[in-house]
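Left out: one protein chain. Kept in place: all the others.
Naming follows writing order (A and B), and every chain is counted from residue 1.
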Amino acid sequence: MRLEPIPAPGPARTLGLPALAIAATVAVAALLAALAGANPLQTFGLIVKGAAGSRFAMLETLNRATPLIFTGLAVAVAFRAKLWNIGAEAQLYAGALVTVVIGTQLGLPGPLAIPLMALGAILAGALMLLGPVLLKTRLGVDEVVTTLLLNFIMALFISWLLEGPLKDPMGMGWPKSPALPRDARLPRIVEGLRLHWGFAMALICAAGVWLIQTRTTLGYEIRAVGQNPQAARFAGIPVGRVLVKTALLSGGLAALAGFSEVAGLKGNLTSDLSPGFGYTGIVVAMLALLHPLGVVVSALFVAGIFVGADSMSRAAEVPTYIADILLAAALLFMVLAILLTRFRLVRG
Amino acid sequence: MTEILDILISASFWAAVLRIASPLIFATMGELICERAGVLNLGIEGIMVIGAFAGWMTVYAGGGLWTGVAVAMLAGMAFGALHGLLTVPFGLSQHVVGLGITMLATSSAYYAYRLALPEVTNPPRIAPFQPLDIPGLSDLPWIGQALFSQTALTWAAFACVAVVTFVLFRTPLGLALRAAGENPHAVEAQGLSVGAIRMGAVIVGSGLMAVGGAFLTMSAFSSFFFEMVNGRGWICIALVVFGAWKPGKALLGALLFAGFDALQVRLQQTGMGQIVPYQVFLMIPYLLSILALVLMSRRAEVPAALMTPFNRGER
């Protein structure tokens, strides 16, 4: 068996195969629903209704998509350079932590506090990824494992802070931080609608990343380093420095997810601030084929699945983990489908 | 310092070291087999979860303990086969596929658990493996408790290291497997199938990872709960690097690691636990893993074709 490139794939292949991947994912979901004794069609109906069936549902989906756009962009930026940042979760918490510390401890007025919180968060997230990247470029330590392990270390660090120095004295013993003052929170985009400026920021970031990737020398360098570091180095591209810049960008974007969740939605920091937004960002980025504008679409889709599945599982006897399986299956089917648009497997 | 010394001379500490090391040994051997054949298996974390669940569920549903181990292994092999299919003939990114497998296996285990036990809040318990009584040895003072009061699965973990070492370095199969990780073209040119060897390595390796997971629910604890694997898979990947892709050294690494883990649990009970927050102790395994990676980074013993897909007829 070997892969053979297809010289000029037609639209039937380039469009049909991704469509087939989606169909296969749906089939898996139907099977899972049937296993749970539910009617698959009804289950899908409930998921769609839960995700987009009402104004409330749609706003909920947009809110859930906001951190996913940030983490999805973080992953997309890094993966372009073949920098395997699996630590968006830790970077998110670093951002959230700095946001809370600046917002609650410095006593600054809102208009000053909010930009400072955002900048601080970006810096914290960037620094979180700087360590693993320097270990990679200087010592050749694989960043996949170090960034993964940092997620666990960060979770424990946050847990300690929330039970110790950063514990809310008025929190009735719950491990949570004090809340941001009112004026240090992100305002809503439209008064009365539960959607904050974090979402708009996420869209702006997506456009910004797209501009960087397609129009700047840095974007060109990132793509070159990702595609062929050996040729990039030979051509005079400073590979190490490009990776560091990529890391700062990626870590900063992931941290903004934490900033936006705290300042826009939750108001304080708890150890369950993120239900795995960092890891889900990988799915978001891969489904978008690492395209920054695609990340927005794919984040909305993924958020819709999660919100819809939550609401569905309240009505039907189907566990909400169906959403996680669905996304993992979508990821695997999609990478395979994309490969098969360019290659076919032949015998011999 | 005397507190540490007290811990180190207690028999229960050494018994705990062997117990904590066992799942790591299984999973590390599994990962080592995959990587020696040239495939990085980041599905390890999820495959341990599915193994922990499948083994436990089998026993909970009335199966025997060894049946549970077999079912766990088969479940792991199934996910390994999926990983192998995507990364070997299709040559997809081992990073992306591995993480995808981890997500898929983990969420499948959780979904199945919720399906099987929709109402339960306290995870039910099973009767786990019991320590094997070895006549003569188990009754020895101190040593008996420290080294010879382990379950059959722990002994199996150590046996596994011996078998893996033997197969890798003393048999034609092991030679072929190592060559697939060093230069797949050499394997192909000698008339063997790189694809079959790598697929086999990933499937068998994943089976061992799942047994490592099953150890958690069937020997160490007696119930399944969410997030119980808790990064052990990632730690095993660090252990493979620490062991320079050699089974014996990886075993030493796992024991060393388990030693620190057992020590930190006990230190939490001492005066030190009063001053230092428990989270710091819990961080130790992860910090140690990073340290191990950094210390071993300069050693160029990594299989030369690790993470390089092989496509027949391509140079």
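Here is the rule we go by: contacts are C-beta pairs under 8 Å (C-beta built on N, C-alpha and C of every residue); 3 or more make two chains touch, one makes a residue touch a chain.
Convention: contacts and distances are computed from a predicted model.
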| task | Mind telling me which option in "Fe-S cluster assembly protein SufB", "Cbb3-type cytochrome c oxidase subunit I", "Nucleoside ABC transporter ATP-binding protein" or "Acetate CoA/acetoacetate CoA-transferase beta subunit" is what UniProt lists for the chain we can't see? | result | "Nucleoside ABC transporter ATP-binding protein"
| In the complete assembly, which of A:Ala29, A:Val75 or A:Ala224 touches the absent chain? | A:Ala224
| Considering the whole complex, which of B:Leu115, B:Ala152 or B:Leu175 touches the chain not shown? | B:Leu175
| task | Go through chain A and note every residue touching the omitted chain. | result | 5, 7, 215-221, 223-224, 227-228, 230-236, 238, 347-348
| request: Against the chain that's been left off, what residues of chain B make contact? List them. | output: 170-173, 175-176, 178-179, 182-183, 185-193, 300, 303-304, 312-313, 315
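Here is the rule we use: only the chains that are shown with their structure count from here on.
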| said: For the complex, give me every residue of chain B touching chain A. | reply: 42, 82, 86, 89-93, 95-97, 99-101, 103-104, 106-108, 110-111, 114-115, 118, 195, 230-231, 234-235, 237-238, 241, 277, 279-280, 282-283, 286-287, 289-290, 293-294, 297-298, 311-314
| note | chain B partner, complex, touching residues on chain A are 1-3, 32, 35-36, 84, 86, 135, 139-142, 144-146, 148-153, 156-157, 159-160, 163-164, 279, 282-283, 286, 317, 319, 321-322, 324-325, 327-329, 331-332, 335-336, 339, 345, 348
